[in-house]
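Missing here is one protein chain; the remaining ones are kept as they sit in the complex.
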Amino acid sequence: MSKGNRYKLFLVAFAVIFVILITSGGGYVVWNAADPERTCNNCHEISPSYNTWTASAHRDIKCVNCHGTAFSNGWHSLKEKTNMVFTHYSEDIIHEDIGLDENQLLETMERCTNCHQTEYASWKSSGHSASYSDIFLDEVHNSTEQLNFDCLRCHGMFYEGTINDLVTPLSIKGPWSLTLEEKADQATIPCMACHKIHSKGEPSVKPDYSAPNDIFYSRLNENKTVGLYSRHENMHFPLDQLPTPVMVHQGDTIKTPADPVYRLCVQCHAPSVWHLAGSHDDHTPVGVHEGISCTACHERHSNFQRNSCVKCHPAISNCKLDVKTMNTTYSNPSSPHDIHSVACTDCHEDMLVRE
Amino acid sequence: MKNKHVNAIVIGAGAGGGVVAKELAVSGLSVVLFERGDWVTYDAHNDDELMSQRTHPFENPFGPDNKRHRRVFVGQNGNERIVLPFEYPFNNNAACVGSGTVSYGAMAWRFMEKDFLMKTSYGHVEGSTLEDWPITYQDLEPYYEKAEWEIGVSGDHTGNPFQSVRNMPYPMPPFAYNRDGQILYDAAKRIGLHPFPIPMLRNSVRYNGRPACYRMRTCVGFACPVNAKCGTHNTVIPIALQSGNCELRTNCQVAEVMINEKGLATGIKYFDENDNGHIQTADIVIISCAAVETARLLLNSKSRLFPEGAGNNNDWVGRNLQGHAYTGASGIFEDEIYDDVGPGACWAVGDFNHDNEGIVGGGVLCNSFFTPPYAFTRLRPPGAKQWGLEHKEFQRKNYKRISSVRGPFQEIPNFDARVTVDPEVKDHWGIPVARLSGQRHEYDRIGCQFMSDRAEEILREAGAITTWQAVGGRGLSGDQHQSGTARMGNDPKTSVTDKYGRVHDIDNLFVADGSLHVTNGGFNPVLTIMALGFYIGEYIAKNWNGGSFTSK
Partner (left out) sequence: MEVKRREFIRQLCFACGSISLIPACTSEISTWRFLTADEAKLIEAITEQIIPADQDAGATDARVVNFFDRQLIGYYTRHQETYRKGLQNIESSSLKIFHKNFVNLDWDQQTEFLETMETGELPEAEWEGNEQRSFFRMLLDHSMQAFYGSPRHGGNCGYVSYKMLKIDYPHVIGQNRYPSENGNTNLKAS
């Protein structure tokens, strides 16, 4: 072969590779930019997710924006996506229940912050951002109460194994460690614990300035994404599907908060089986605060509640006392008067007589 | 690859085997504990009534599986058919580490003195094999105590005035009554009975490093979400494993015990999870597979000295299969009596266990466990519509208004209720399967009727406006209370083992499970099985002389 021919061949090969690169690169770009109806939805497994997405508040955000592309996470995601395609074509199984695994879910959650920075920052400052090591390696807890299957109901609900696979040893004698080190800093209560991203909803729109007075009325007063993720059912229960427990205080059935979000909170901040207010992990308010929603005092994502008094009270209450300095757990953690159960009679013995 | 010779093989990691394995391992014997199932977790099956140990129309959530296991069942009319594990005539017990103790209701009954002396107390019953145990309540009392403290029982030791003498209280306080328990308690008091809280193998307080029960309704039939239910899987078996002397081999099906020319057990043949055949040799072999499978294994272990199966030269292996004739009544109340406080059963009366005029034996009566919605669709008075609007209305109206009082009537054992091995049908590994035949003694019907009458009286007193009975029938019963097939006794001609559970004429082969029960008490038998485990385990460990095991 002459030098010229070799050069020609090299040139042709180079051109071919160049064309392939350009087309595949271009194809890749086009694919990711295209309407998911024509791309992701080609796979029957994706259809259900696609359908819910098209009806959701997030319908203007493309799949790739939350779920990433085949290259968005380097070799890892390329392998993952190739594997999906391979399974799709090689297995003759009807997949009715595909979903994200925990790592994929947490990766997706990172992308929530692209838009919801404020909520993310608030969540980060709340108890709900606790990591696996915060929850499962707590010495005081672990040496008092043995970790068990049910811990994962409210912490680490997306974890795919059982408590047996997560922490060792499973006993009240430590020292404890996580079986998988990478879990240590992962969130145990990610956004999806309380939000179903594909829930039915309307995207936010610019107000209609021709009727500015209607801006208030055009806003929905309910966020449909809120609900509880149940690891046992592998699904979200929207708020209206969650039970409202009948709660009891001193033998009487009490008024529980009318705000449906209470049903969500009480799922994990739950009472004993007798449904006594204040028992076990429950904080259902009784006494002067009976019937008040959790969110009246606790801000939604941060749980910040140091402003709770001033939200409703003038600094001085009806009985001429400064509510912020009254002897309650608001000002003093060791006060016998829990803010969730404080009653008039706690301070005013004479009210007993009047009654 | 050849397995290393060990001191002891225990077959079956349930209530009996788990305890024996622990007793031997902590005494320094090297033990291999075989289990045909696997470890199970709460997460695998929870809150799913169709996948529970009590209701399993699809398959057994706690094993065994439908694919590899089967039995032959011969009905009362003589028709025989192959039954799969999920079918009720299979008479299933769970196949997993801990067996039934993972998903049971966990009632922790001691048998009473008279339960060990049925023949002395009541004389001969025509057509039965009613007999005294070779051991007494007093012999077993220290081991009951051990079971109560090592596994963990909550209860009121002064609650039942009819119980036999005990030396120690329960380690944990009793559970409070739920609403229907309280109503029945008051009613029973009014008519002069002696109600008390059921002793339970559940933690009412933190115990043994595990949490207290939080009383979820979906308890019986499921593994415990908080690990508060005490079984062998979370008590003795972990201790055995931690001792370093015990190896647990799960997913292993044992085919036979090898008996040599000297009439000694040399080890077992088994299949591992990949169906590969292996041999494990040992100085001692202990069988704890529950009444049906223990009998099957003995019968399948044929040798020159025991051509009809190990210990079966007198044709007693597999005989006297008993369970419990469950009997009682249900009643509908005007007001709601259900308060969602699990597991439901919490109240009992022991007034009818013995000394009932004209009745042989008797049984304890308890309020029932939580009845999930699908199971409730069949809880109806006789003649009620089974479907349609009326059925649905009943369901809606009465779901929280029905209480049932039921109990296990002590069966009168008989020779023809039995386990044999089927001459033709084999399981996945080619091992002949168990064949169940015979029926309950005709006397049981009388005893059941008596107990159902008493249950109905209590419900009426409690205020039930409509009541009806469900009286135990004559169908063969084995399932979770199965017992009797390797009866212990002093006379080798009329029993299978001696009073230490040692198979007659095979000095190093033991049985340690409900198969040993001569009679099955008027109680759930699990605590007795555990107590026998401690008793036999201690006997073996004490008489262990470091090599072969032949002491008498």
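Every chain is named by a letter (A and B) in the order it is written, and numbering of its residues begins at 1.
We take it that a contact is a pair of C-beta atoms (placed from the backbone, for glycine too) under 8 Å apart; a residue touches a chain by one contact, two chains touch by 3 or more.
Here the structure is a predicted model, which is why all the values come from computation and not from measurement.
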Hidden-chain contact residue, picked from the options B:His157, B:Arg206 or B:Lys302: B:Arg206
Touch with the omitted chain, as defined above, among A:Asn234, A:Asn318 or A:Asn332: A:Asn234
Selected residue (touches chain absent from view) among A:His58, A:His275 or A:His301: A:His275
Of A:Ala57, A:Leu242, A:Ile292 or A:Val342, the one touching the omitted chain in the full complex: A:Leu242
Hidden partner interface residues of chain A, rising order: 44-45, 47-49, 51-52, 94-99, 141, 144-145, 150-151, 198, 228, 230, 232-235, 237, 241-243, 245, 250-251, 266-276, 279-282
Missing-partner contacts on chain B, residue numbers: 47-51, 57-59, 173-176, 204-206, 211-218, 226, 340, 372-374, 376-377, 386-389, 391-393, 395-396, 399-400
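Keep in mind that, in the parts below, only the chains that are shown with their structure count from here on.
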Mean-CA-position distance for chain B and chain A (Å): 44
Contact set on chain B toward chain A in their complex: 41-43, 46-47, 206, 209-211, 214-216, 223-227, 339-342
Residues of chain A touching chain B in the complex: 144-146, 148-150, 152-153, 162, 164, 171-173, 231-232, 272-274, 280
